[in-house]
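All protein chains but one are shown at their positions in the complex.
Up next is chain A:
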Amino acid sequence: MARIIVVTSGKGGVGKTTSAAAIATGLALRGNKTVVIDFDVGLRNLDLIMGCERRVVYDLVNVIQGEAGLNQAMIRDKRSDNLYILPASQTRDKDALTLEGVEQVLEKLSEDFDYIVCDSPAGIERGAQLAMYFADEAIVVTNPEVSSVRDSDRILGLLASKTRRAEQNQDPVIERLLITRYDPNRVDSGDMLNLEDIQEILAIKLIGLIPESEAVLRASNSGVPVTHDQDSDAGQAYSDTVARLLGDEKPLRFHLLQKRSFLSRIFGGGRR
């Protein structure tokens, strides 16, 4: 039986797809057979982040509507044998997904995989609710700003009520907080919410903190999940996140203000 993990946030643009790709990659790199599913029907992005956009033939909607088999739609990752991508449809809308269809796909995947990572669309409507409905765990991606925190709070309310586990009175969905785009300098200057404030409001366990990093944009544009870039702070932070997800204890990194040396201030140079 696979663990089903939804990566969600409510708000758009906070890094759901980047995180879903990075975490799925990290899980696969550690030897887990993993599939990452794009639920953002109509705004397909995961294939770009994973660098497999030229290999998409069939998609999730085709599978649900019986037009293609799962094995035809799934794309094997170029870099890891353990990782598969199930892309979303770009031409349909979210009404093309049905609860029964999603359930069947997840059940089928559960037989073969260790982890199923669901990349949720933004918002709290049908697409987002379908992505979270069957989840065992949720990773709530939050930026250090008030609107993102409020939207995450809303999503946490839905996770506690609009999921199969909630409706069938099973153990609740395990909720974990992933803070992305964290910039200790801007936290220090008061432009950004700090880690403690976010945790205090959302009151769930922190699974990781990803610093604001040039490596993320570079990774997105080159179609290589940032987890592969182990020289970068963001890549290391995602690896830490995956390790914690798998039960390892890892101290938190990248959340403290780095005092820059005199020389680096003179010569500039951003963080890698």
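The rule is simple: a residue touches a chain if its C-beta (ideal position, glycine included) is under 8 Å from a C-beta of that chain, and two chains touch if they have at least 3 such contacts; residues count from 1.
Heads up, the rule we're going with is that contacts and distances are computed from a predicted model.
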Among "Poly(3-hydroxyalkanoate) polymerase subunit PhaC", "Heme exporter protein C", "3-oxoacyl-[acyl-carrier-protein] reductase" or "Probable septum site-determining protein MinC", UniProt's protein name for the complex chain that is not shown is "Probable septum site-determining protein MinC"
Pick from A:53, A:114 or A:153: which residue touches the chain that isn't shown? A:153
Given A:57, A:99, A:203 or A:217, the one touching the chain that is not displayed: A:203
Residues of chain A touching the missing chain are 124, 150-151, 153-154, 156-158, 160-162, 166-167, 169, 172, 201-203
